[in-house]
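All protein chains but one are shown at their positions in the complex.
Moving on to chain A:
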């Protein structure tokens, strides 16, 4: 029995080390020139557009009614034209001469089942759609319960992509992703790969490559090694540090580009010490974001001011940034009643101690948390860090007390600033700060009803200014993505919102 325990122990240690060594022992595979392999962190887990449509949209097997252009605006997709009939009714005119991959014509009648399915699903619960109807041969009419100007933006989401009626079983489940895109579904292996081939009947210019293979590879390092070993032609979302090393390899190219995604702190407004705005402001003044960007992010990405990065989207309002001013942070804390006591601070006999919760599926977050910890300690916070599962954080933060959560998310994954409602609307927010502000709610609701872009911008700018002052969320940094490709890959243009990789343009 002793022996067994010891062997097990030794074996564990040896396996750990040899496992690491194994990373370097991958051989390269010969590659077929007409096949393009792309590796991404997300594994294909379903062929149902309602669950996994965004992924099938990214590789352009499925196409939605409307698409997102490279400048982040809503553009034609399967629908060439869309307009508001009255403030609760929208009409979409479908493109002529489009067929699904199985040969079925794309008409209002054949698109309708998919749309109904999507808007009825729980993922679309926040979109107040009352009815989807086929009002003419090529006209789709969508009725909303209330005036809802973000509707076109929601029609770009992968979940709304139509599949052929033949792909939908009698029980309502989807058996094959038969879409309309430049690539058509060939086969897939749940959880790992998708193979798609060029669609010869595509209405647009079509794909330049014959076969597209999508691989879901969760681990950054593995994705990168596969690219270096020529097992991938494109590896998406690599660590920032990889940009330099890829650039030094003549056979590889690194594409870096900014995306509307942010890292931020979510404060619990319902419990001390962050119920006090002065303490939240102190945090924002204590954090040196320039330093974080320059060192940890390797200069890729930038320091955040508000929710939206102004160099990526036009929805960013002009805001007063929180500069790195440790002295100001200290005096704010003193004003809030937290008096310096040696290295720490005390109020009513209680020490100023907070915990930062974060998760490690975004590998940089715990490291950034450690830097923030040091910077907050410098002004007198006692900080501990808990690295947990993101789902656990969501659950615990929604149901109970916490101090602050370091989170990362897209701020514009459908191209409409109504996304702000997810952050700060008192009722519909999915972030858990507990922020409630009547003015903000009113602006958000009003902006949903207004059609005019400039009018809407005014409302969203007001919301951004208000939350910049109230600080339910502290914006830290914006993201830049690093995409590695073979050097001879041409025609690739990174898409800011990444709703589609547009690999049909790649040669």
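In this section, a contact is a pair of C-beta atoms (placed from the backbone, for glycine too) under 8 Å apart; a residue touches a chain by one contact, two chains touch by 3 or more; residues count from 1.
Methods note: contacts and distances are computed from a predicted model.
J.: Of the candidate names "ABC transporter permease", "Protein-export membrane protein SecD", "Glutamine amidotransferase, class-II" or "A-type ATP synthase subunit B", which one corresponds to the UniProt protein name of the undepicted chain?
T.: The UniProt record for the chain left out of view names it "ABC transporter permease".
J.: Considering the complete complex, identify which of A:245, A:344 or A:428 is in touch with the unshown chain.
T.: A:245
J.: Where the complex has a chain not shown, which of A:96, A:320 or A:384 is the residue touching it?
T.: Reading the full complex, the residue touching the unseen chain is A:384.
J.: Out of A:123, A:175, A:192 or A:295, which residue would touch the omitted chain in the full complex?
T.: A:295
J.: Determine and list the chain A residues touching the chain excluded from the picture.
T.: 1-2, 5-6, 8-10, 12-14, 16-17, 20, 23, 220-221, 224-225, 239, 241-242, 245, 291, 294-296, 360, 363, 366-367, 369-371, 373-374, 384-388
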